[in-house]
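Just one protein chain is left out here, and the rest sit where they should.
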Amino acid sequence: MENAKLKIIKKKDVLKFLDSLKKEYDIFVPIEKNGDIRFSKFNSEKDIPWNYRNTKIPPKEIFFPQTETLFSFEAGTSTLSNGSMTFTPIDESKSSAPGNKNYLIFGIRPCDAQAFSLLDKLFGGDDFQDPYYLEKRKQAIIISLACNKPQITCFCTSLKGKPDNEEGADIILFDLGENILTKPITKKGEEFIENLDSWFKEAKKSDVDKKNELMDLSLKKICSGVNLQNIKEKLDEAFDISFWNEIHQKCLGCGICTYLCPTCYCFDITDEIDHVAGGLAPSRGKRIRCWDSCMFPLFTLHASGHNPRLTYKERMRQRIMHKFNYCPENFKEIFCVGCGRCIRNCPVNLDLREVLVSLMSLGSLCKDKKI
Amino acid sequence: MNNPYLPMPVTIKKITIENEARDIKTFDLVFNVKKDNEKFKYTCGQFAEISMLGIGEAPIGIASSPMDEDSVQFTVKKYNTGVVTSALHNLCPGDMIGIRGPYGNGFPMKDFEGKNLVIIGGGFALTTLRSLTRYILHKKNRDHFKDVTVLYGARSPGELIYKSELREWEERDDINVYLTVDRGDENWKGRVGLVPNVLSEVAPSSKNSVALICGPLIMVKFTMLPIIDLGFEPDKIFFSLEMRMKCGIGKCGRCNIGTKYVCKDGPVFTYQELQGLPNEY
Partner (left out) sequence: MIEKIKEVVKKLFKEDKIDIFIGYGEGTLPLRTTPCFITGPDNIEKLVWNSYCFNNLAVYLPRFFLPQLQKKDLKFPRIGILAKGCDGRSIVGLIKEHQIPRENLYIIGINCSGMIDIEKVQNAVYKMQEVEIVSAKEKSGKVLVENEDNKKVELKKEELLAEVCKNCQYTAPLIYDVLIGEEKRKTKEKERAAFIKEFEKKPLEERWKYFQEQVSKCIRCYACRQACPNCYCKECFADQTRPKWIGATENISDIMFFQIGRILHQAGRCVDCGACVRACPMGIDLRIFTYKLIEDVKEFFGYEAGISLEEAPPLATFKPDDKQEFITEP
């Protein structure tokens, strides 16, 4: 998009700007809470933490919350012969969506915006569509904030990202200090800015120069990287190699890397019931879905007791293969955006970059004997 | 947007106890809403999520034939660790549950036309093969298929399921039925022996034939040797796989074998396809 569409808004006006949109949008912004930053409902009392690096919990939770009600149900006049409920499900896919209000996601990092475009492929798709994710997603406008200061765990440039990556966002913002430079990416973003024209003024050449300078500097700061060229092809041959025998050793098997990953989407579906006070018979309940993790042994445990991914080894392999081989096969995309959350938060410093580097450095992967 | 997670209400019309241990039951389900019945068009080998509100869902293969019009049948084995299967086994006719589906690829019935079918089942896993056999034996379809051989084994005579139907099949002359048990009892007059051994004995021709195998992992594994000896090509051997599933629609991420999702790309795979997949099932 040509420079003519670049606009400027004063940083000190942003809160007022967002406040004016409150009626029309459910606005999500990064907000500091308990020492961490997390996307939460906009509150005009709280300033945008412009210098924030990234949230601990990825903003995927806005469209794909950790717990979500699929539908609720109530006990009818009759119950089943075993005391459980008869059938009156109430679809919640509409009620969990924003309704008349659109979503405005303000200030998410470009890597997390890119993650949305990956999740779109999973929850969309030709055969089955997931209304819970899509209803919210399609009504949202995504405004990302380019990174002036990447972290040492950032490695987006090894994937498709960079500090001002545009994929997945409708508008991208650049923090120039006193001013915020806005650049529309999609038609939706362009219209959004046009409709709110009074808040913006044309960007000057000096603003654009400053933005370019900041981005050049930022890009240089991403110093960790892995050459992932042909990783998919490499992994095609890698399922049975002895590499997996050691790489998982220090893994504790917790869910941090998957829960905090902006692209991990695996979920569980369970039912929850309420009991009438004092009674045994359930009165109402809901079917919910919640985040699950391939790192948990129960994830694949059959009712018969058989478990195809019995040990840490198989589960670690699944996580790596899923992101870097299965998804590239099924969605033509690596499901990793290089945000570094899994690296930063791993309790044993099991660094994904290191795993990838050693994978890539393996010579031609002649299949070792089955292990 | 159509919501694939919403189950359709069905009523249990009939429950049949299938085995001596009384832990395998067949449920005849009827749709409460007529439109749902039309939506639920399935092929042999597909499955559905059986849904009990407040308890959960379980993926179960469809045991009835697409030609059966009055009800959809599911044969369910109760596992002590299985929350839904245990709860299902406590139900009575007249109770209402939910189903959503049908899911999965099912058997490529069109490709089987004009071929001999060798159907090999073990224990409780006869369910979707029974669907297929019923479909083939239907008078509208029988002519489309050549010889049909059913080889079915269970641990003991009491564990053979669909007994009365098996008897009917045995009496027909357009299907060869071989029943076998690992251990017989005083009333058992039939074969005693393991499925793989009986298969070698019966030795059905692999010429213009396909083999369909469903059973416990161990049985499937040992059946592979004789079936390959008989000359069946890897792309003519079909399996139906089981995996832990939740969504049934390829989203929740747990039932994959490598790049393939058993709920969406399966549960039916040929031996050739399986050879290309990692050994993780």
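Which chain is which? They are A and B, in the order written, and residues in each are numbered from 1.
Note that in this section a residue touches a chain if its C-beta (ideal position, glycine included) is under 8 Å from a C-beta of that chain, and two chains touch if they have at least 3 such contacts.
From a predicted model like this one, the values you see are computed outputs, not experimental measurements.
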item: Touched by the hidden chain, restricted to displayed chains; value: A, B
item: Options A:70, A:214, A:343 or A:359, residue touching the unrepresented chain; value: A:343
item: Option touching the unshown chain, where A:268, A:314 or A:333 are the choices; value: A:268
item: Touch criterion as defined above, residue of A:160, A:221, A:234 or A:302 at the omitted chain; value: A:221
item: Contact residue for the chain not shown (choose from A:52, A:199 or A:243); value: A:52
item: Contact set of chain B toward the excluded chain (per top definition); value: 80-81, 83, 86
item: Touch list for chain A against the chain that is not drawn; value: 32, 34-37, 49, 51-53, 56-57, 66-67, 149, 151-153, 221, 246, 249-250, 252-256, 259-260, 268, 270, 272, 288, 290-291, 293, 296, 298, 312, 343-345, 347-351, 353-354
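Here is the rule we use: only the chains that are shown with their structure count from here on.
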item: Chain A-chain B separation of Cα centroids, rounded to whole Å; value: 39
item: Touching residues on chain A, where the partner in the complex is chain B; value: 70-71, 73, 80-82, 84-87, 89, 91, 93, 122-123, 125, 127-132, 134-135, 239-240, 265-271, 273, 282, 285, 287, 289, 292, 294, 299-306, 308-309, 314, 321-322, 325-326, 329-330, 370
item: Sites on chain B touched by chain A in the complex; value: 1-7, 9, 32, 52-58, 79, 81-82, 85, 87, 90-92, 94-98, 217, 242-244, 246-247, 249-259, 264, 278-281
